[in-house]
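Here is the structure we will look at.
Missing here: one protein chain of the complex. Every other protein chain is in place.
The block that comes next holds chain A.
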Amino acid sequence: MNAKSNQNDRLWMYATMVKSRHFEACIKPAYFEGKTPVFNMAKGPLPGEMHLSDGQEPCAVGVCAHLRADDTVTATHRPHHVAIAKGVDLDAMTAEIFGKATGLSGGRGGHMHLFDAKVNFACSGIIAQGLGPAVGAALAAKMRGEDSVAIAYLGDGAANQGAFHEALNLAAVWNAPVVFVIEDNAYGISVAKKDCTAVARNADRAAAYAMPGHFVAGNDPDAVHAVAGEAIARARRGEGPSLIEIETCRLEGHFMGDAEGYRPPGEVDRLKALDPIPRYRERLLAEGFDAADLDAAEAESQRQVDAAFTAARAAALPDPSEVYDHVFA
């Protein structure tokens, strides 16, 4: 990639991180509507569990900057940042989360089950279960002789699930063009990674499956971009799978309403001081980006999100009788 397009990617990464963060910022008050003063997950326009991605944006943008619509991404129960970076239709995604008829699946799936076939995006609420399908999508591309790739996102906790190990072995055996991306936010719900993972670095597990394993420190979009660029290019060249472990952080609770009693005191404040988005803005400014360009990108990101929320709220709920549609094709 030449320097100029790299600079375009950097502006895009910044704008997309801002878009994702603003998206979550709009979810928050909407989620608590109807849930105050007494919190009840069943109430309000956004019922159910809600897993926010604040803090994890570099994992989404650093990887997805290299992707095309025909590349596949499978994401997790915490999917918003990745969906936005992959180019999932923002209006339809927002409407889906509000359970509206105009949503990606007409309200059937909701926040943990976002599917957008136009950009080959899917996610699942079952831990590590996106990995097998990513290997399959990668194998499909390979068998067709296409150079598209598949990315499977997972959390640090998911690396202890059997499906992770099966999928990595399979990808290596089949030399499938797939990149496994671990968002290491140090927790699976309340359980600290260090208390439930036999290795300090999940990237080291790549060695067991004869594929390159990369650890990216510092929750840094540029560093993710560099490492992911190499792994994805390698996969496109037919040289096989890679594993990337990204050190990131979860700035919010596991899900909204989480009391977070399992965190050491002061942890969230320490993490917030290292918020990757303002840090990235400072870096871009220091490296010569124009503040006006960043401001304009920021404003445009926010405008798109605001418009998506306005449209989603105004949209109609699905006709209940349509619940029977699509059980079978």
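Here are a few things to note about the model shown:
The rule is simple: a contact is a pair of C-beta atoms (placed from the backbone, for glycine too) under 8 Å apart; a residue touches a chain by one contact, two chains touch by 3 or more; residues count from 1.
Here, contacts and distances are computed from a predicted model.
Missing from the rendering is one chain, named in UniProt as "Pyruvate dehydrogenase" (options: "Urea ABC transporter permease subunit UrtC", "Sarcosine oxidase subunit beta", "(Fe-S)-binding protein" or "Pyruvate dehydrogenase").
Here the missing chain is touched by one residue of A:Pro79, A:Gly157, A:Gly240 or A:Pro276, and it is A:Gly157. Only one of the listed residues, A:Val173, A:Ile189 or A:Leu285, touches the absent chain: A:Ile189.
Only one residue in the set A:Met41, A:Ala223 or A:Ala311 touches the chain that does not appear here, and it is A:Met41. One chain of the complex is left out; on chain A, the residues touching it are 39-43, 46-49, 99-100, 103, 106-113, 124-129, 157-158, 160-163, 188-191, 195-197, 257, 261-262, 317-318, 320-324, 327.
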